Structures are given as structure tokens and as C-alpha cells.
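Below is one structure. I have some questions about it.
With one protein chain removed, the remaining protein chains of the complex are shown where they sit.
To keep things simple, chains are lettered A and B as they appear, and every chain counts its residues starting from 1.
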Amino acid sequence: MAPLRPYLAAFRARFQLLLEYRVAALAGFATQLWWGGIRIMVFAAFYGAHAAAAPISLADAITYVWLGQALLALQPWSADPEIGHAVRTGGVGYDSLRPLDAYGFWYARSLGWMLARALPRAVLMVLFAGFVLPLVGLGEWAWRPPSSLEAALLFIPAFVLMAALAAAVLMLANIVVAATLNERGVNSILTPVVIVFSGSMLPLNFYPKAWQSWLHLQPLAGIVDVPFRIYFADLHGGAALQGLALQAGWTLVLVAIGRLAMARMMRRLEMQGG
Amino acid sequence: MNALALYGRYVVASLRAQAQYPTATLMLILGQCAATSIEILGVYALFSRFGSVGGWKFGEAALFYALVNITFSLADLLTRGFEVFGTDFVRTGAFDRVLLRPRAAALQLAGYEVRLSRLGRMMQAVAVLVIATRLAPIHWDAATVAMALWAITGGVAMFCGILVLQATMAFWTVESLEVANVLTYGGVQAAQYPLNIYATWFRRLLTFGVPLACVAYYPVLVILNRPDPLGAPDWLLPFTPLAGFAFLTLSFLAWRAGMARYASTGS
Partner (left out) sequence: MSQILVEALAKTYRVAERAPGLSGALSGLVRRRWREVHALAGVSFSLEAGELLAFIGPNGAGKSTTVKILSGILRPTSGRVEVGGLVPYEDRIRHVARIGVVFGQRSQLWWDLPVLDGFDLLADIYRVEPARYRKRRDELVSMLRLEPLLAQPVRQLSLGQRMRAEFAAALLHDPQILFLDEPTIGLDAPSKLAVREFVRRLNREQGVTVLLTTHDMHDVEALAERVIVIGHGRVLTDSPFASLRSGVFAERRLHVDFAGPAPEITMPGVTVRSRDEGSLELAFNPADIPAPQLIAAITAQHAVDDIHVDEVAIEEVIARFYDLHDAREA
């Protein structure tokens, strides 16, 4: 454990700090509830018109929406604002002075940032959409538990890999921000790409058939579409294992790319004198 | 110099400030265009899979989408001062500076910044409008164009009202004002589908609470020359955008209460 201590500390510091912002968590929860409500009503209307055309059942689509809203902050659609700040103030130079792996250090902090924002909202969302809705007689609009024990067990690694992959994508964005000094530009491209290709806007199976094969192979599918479909056993058995492999594989590839890019960027910073 | 002329001077000053960074401004416009176009992709995917919903096809839905997005992009362009009022004026104390000038505070905030990047949303919405015109039986003549412009005007007033309310909240708390996004961005999201697909309580909310239906749904029915599937009388439909102005008026009443509170608490 000892060699990991600084990275765990970086993670924990960020995580604790953000848990302090309770009002922000409540406001975020309210916002996501509203969005989830609209999207579920839209789904319901389309299912009402022609349910047979849908690739998954309405109940699963509803669970997909609630899961997505609960874990919205775990999607890497904007670079870590602290990195942008560090770049502007020259704090990045300090990171290269620490006797640490700079990539690992940033990665831990970014992961802490995402999880800290996601978890309080996820808890509130489970309580509301999973428990309150059925209790007040709106069970058909509720967030369902995993479809089977197998699905529940498979969702654990899928969730871990989802967070790991999301942080790896976020790191690429962070590195581009640090290299180009242009936070707003990076985010304005990153956000739509992530929302569409992760399956955050619509499950990937809803897009036209011709797009399907490559939509399911690209890395962002592992952030939303794959883990959520494992949750309600739309992916099960061998397909679920393939999904996990896709998540793990892309995580490794993106971390490797990120490490190379970061090393190059740090060298450039050193040559410029920080 | 009267208020309108002064507002014009503010606009010119803001445009000159942004012209100092032409590349960055252009990039922001294009980024905004890309970021907001993805929504139509989602609308298209759903219609292409399910065919139609509530009696509407994609072309007609695209008209709902285009008009509400054009409306919101204009409002968003004009209301930067109200959007950042809590963070950039109240919290920093810069609002005192506004109060030290012999003009209505709301006028100064309105003139604070005209955000050109918001044209990105309008660009993609205009493109969708062209597509909608090709796909749906829309007959553009003087009457329907006038109806569209009238709906947009009422809609801009309504969205400005929401932003004024968001700014008014800052007189009480400066934390988490972005919850107002559920009414702005969330409103756009809701209004880009025809209203009759929603549950009754939600339709009522969007008609009588935040009158989004009055500026985005009923006027489009007039343009498409369709009766309201829910039975609102035909003669009433062209007048519905008035609700946007009513909403803006009420928002300014709330704003005045907030101003009075600020004068007595100073925070």
C-alpha cells in the first residue's frame, strides 16, 4: 500500500472536499430529476405509439434514464476545472517537481472529483426513483433493481470499469487543456461527443441500424451503454463478458495514450521552463 | 439619451469587446453550434425508429425544435447579465457599482453582454428549420411568417422572464442558481417535442405555470394549420404568445421586490 499512499491521499482530499457541498448536491439532484422526468415522458410517448419498434422494454428504458441521471457526474463531459486552474496559475510545474507519477496523481484527483459529485446524487436518486416512486403508486415509472443476481454481480465490475474508463477519457481532455490552454474550446467539443457516443442521450441501439456496429465498438460505449445494459441483463452471459472486456481494453489503451501524451507535454513544459 | 438608445450603445460596446478576440469568438460560436445540434440527432433517431408519435412526424417535430431553439438562442444571447448576476454581481459586490449609476439596474444588466457564441444554437436551429420546411407541409406566407416572428418575440420575453427570476433569486441566495436551468435548458428540451405527447399535469405546468406551450406549441399549430388535438379553440391560438409578455411582467415585479430587499440588507 505504501507506494500508493500519495495517490490515495490526492483522491481522498478531493473527495472529502466536494462532499462538503451539500447544497450543490441537492440542486444537482433536483435538476437531474426534472431532466429524467422529461426524458421518460418522451420515451413513454414513443413506446405508446409503436412499442414493438423499440430495442428494449419501456421499463428497461426508464431504468436506463434514472441510472444515467444518477451517474451523470461520472460522465467525462468537461475537463477537470482544477487542471485548467493549475495550468493558468502555473501549478502544473509543481506537479512535475513531486516525486510522483504525474499521470497517476492527476488521474486519482480527477477520479475523486467525479465520484464525489456523482455519489451523493446517486444515493438521492436511488431513494427517490427506486423507493419513493413505487411507494406513492408510481411503480411503473420507478428505477428497477438489477434484473438478476448475475446482472447485479456483473454490474459491480462494470461500474468500476465505467469509472476507470471515464477517468481515462477525462485525463485525455485534461491533457489537451493543459497543452492548449483552452478549457472552453476543449469542453465545447467534448460535451456533445460524450453525450451522443456514450449512449447518454439515447441507448446506442436506438440509433439507425447502419451505425450500430461501430457505435458499439468505440470506447465511449463503455461509459454508459455497456454497464447500464449489463444492469438490466440486456447484455448477459458471453455478451456481458465481451462488454466488460471492451471497457477494460479501452481503459488500458486510453491510459497508455494518456501517459504518452502527458510525458510529452511535461517535457515541453520543462523545456519552456514551466 | 433614452433607454433604448443607451441599450443600443451597450450592445455596440459589447460587440466591440468580443471583436478583440475574433478567433476565440468564432470558435465559441462553432462549438455552441456543434454542442446544440446533437439534440436534433436524438429527435431524429427516435422518429426514425418509431415512425410517428401523437400524430406527428419528424418534419413537424423539427419545426417545434427549430422555433424553440431560435427563440431560446435569442433570449440566451441577450440575458448574460441576468444569468451571471448572482456569481459576477452580487457575490463580488459589483452590483453596487451598477446601483451607483443613474439608470435602471435591469437596463444595465441587460446591456452587460451580448453573447455572440449563442448564435451557434441559432445557426443549427435555422438549418433544422430549412429541413422542416422540406419535410413537413409548411406553407410560408406573410401570415405564417408573421405568426412565427410573433411566437419568437413572445418566447424571447418568456425566457428573459425566467432569467430575470433566476437573477432575482440571487437577492436571497447566491448558491446553486443553476437550478433555473431546468426551466431554460429543460424547457427547450421539453418544447422540442409536440406538447400533446406529455402527461396532463406537465402540459398544464407548461401552459399556466411557465407558459412555454403558449410561445412554442400553440403558435406552431397555427403555422401548420392544425387544430389542437387537445381542443384549445382555434381563435385563441394566435394570441397565446401574449402569455410570454405577461410572464416577463410578473418576473420584473419579483425583481423589484428583490431590489427592495437588497437595499435593506445589502447582501
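The criterion applied here is as follows: contacts are C-beta pairs under 8 Å (C-beta built on N, C-alpha and C of every residue); 3 or more make two chains touch, one makes a residue touch a chain.
Owing to the predicted nature of the structure, the values given are computational and were not obtained by experimental measurement.
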item	value
Visible chains in contact with the missing one	B
Listed residues B:A94, B:V130, B:A199 or B:A257, member touching the removed chain	B:A94
In subunit B, positions touching the absent partner	1, 5-6, 9-10, 13, 16-18, 20, 93-94, 96-97, 99-104, 108, 263-267
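The rule is simple: only the chains that are shown with their structure count from here on.
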item	value
Inter-chain centre distance, subunit A versus subunit B - centres from mean C-alpha coordinates, in Å	29
Sites on subunit A touched by subunit B in the complex	23-24, 26-28, 30-31, 34-35, 37-38, 41-42, 45-50, 53-54, 184-185, 188-189, 191-192, 195-196, 201-202, 206-208
Touching residues (chain side subunit B, partner subunit A) in the complex	27-28, 31-32, 34-35, 37-39, 41-42, 45-46, 48-54, 175-176, 178-179, 181-182, 186, 189-190, 193, 197-199, 202
